[in-house]
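As you look at this complex, bear in mind that one protein chain is not there, while each of the others sits in place.
We just call them A and B in the order they show up, numbering each chain from 1.
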Amino acid sequence: MTVEKTIDITTQGRGSYEITDAVRNFVHKAQVRTGLCHVFVHHTSASLMLCENADPTVRRDLEAFMSRLVPDGDPLYLHADEGPDDMPAHVRTVLTQTGLSIPVANGQVALGTWQGLYLWEHRTAPHRRTITVTVQG
Amino acid sequence: MTVEKTIDITTQGRGSYEITDAVRNFVHKAQVRTGLCHVFVHHTSASLMLCENADPTVRRDLEAFMSRLVPDGDPLYLHADEGPDDMPAHVRTVLTQTGLSIPVANGQVALGTWQGLYLWEHRTAPHRRTITVTVQG
Partner (left out) sequence: MTVEKTIDITTQGRGSYEITDAVRNFVHKAQVRTGLCHVFVHHTSASLMLCENADPTVRRDLEAFMSRLVPDGDPLYLHADEGPDDMPAHVRTVLTQTGLSIPVANGQVALGTWQGLYLWEHRTAPHRRTITVTVQG
């Protein structure tokens, strides 16, 4: 059995946005007891991460790490059509996840205690992002 | 239903090679209406990326970023059996994707408008690379 849904998320610019509950609720409704839930971002300048969900400084630190590793306005890049955060957003996406699967067990998304699922917006301006959730089992 | 196919790709050395159409065509033939398409590279020195498909400088810039982050001939490494690009190719692979899944919707690979799927060859010499595409739905 496959159940699939598209979700639109409006971001306020760079940062991570929790989508754990949206995915959890969809899996609950899908009535799949054992299987997998796949989440996919249809963009090349936003990605996904499974991240510690208790202390918000973890996500602040991940952002700080990425800003140092992949700084905006880096003269290395030729592609800067949409500004200094354009190419860095593509690099950050390639270094993280566009899609990820999570086990479904006993009809629930089987995340670890400290795992939260986040959409990671890499552009500085607000964007509308489309995600597809697919549950199979 | 599961349909699986192995594809061989000959690379001309380091760089990215688009495989979007090969995957799209296989999914079309698989006659799966709703599901997932998984692509897997059977190697540890080549990987996959979903990347902006309109401006070729994006892929040039990604290559430049990787060449700076993971330079060839880095004295840090002990493993250099096959030359200065040997260990960097393994590092680049671990930092990117060996496998990735894409939703199938209405019988089509549901990539975003600007998403292209690429095999990323990390060795400087040409190689023959094997990919497996699995469609389930």
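Quick notes on this one:
We take it that contacts are C-beta pairs under 8 Å (C-beta built on N, C-alpha and C of every residue); 3 or more make two chains touch, one makes a residue touch a chain.
Small disclaimer: the values here were computed from a predicted structure and weren't measured.
Residue-level contact of chain A with the missing chain is found at 34-36, 49-52, 55, 57-58, 60-62, 64-65, 68-69, 95-97, 100-103, 105, 110-115, 136-137.
Counting over the whole complex, chain B has residues 2, 4, 38, 40-45, 69-70, 76-79, 81, 87, 90-91, 93-95, 97-99, 101, 130, 132, 134, 136 touching the chain that is not drawn.
Everything below uses one rule, namely that only the chains that are shown with their structure count from here on.
Spacing of chain A relative to chain B, judged by their CA centroids, is 20 angstrom.
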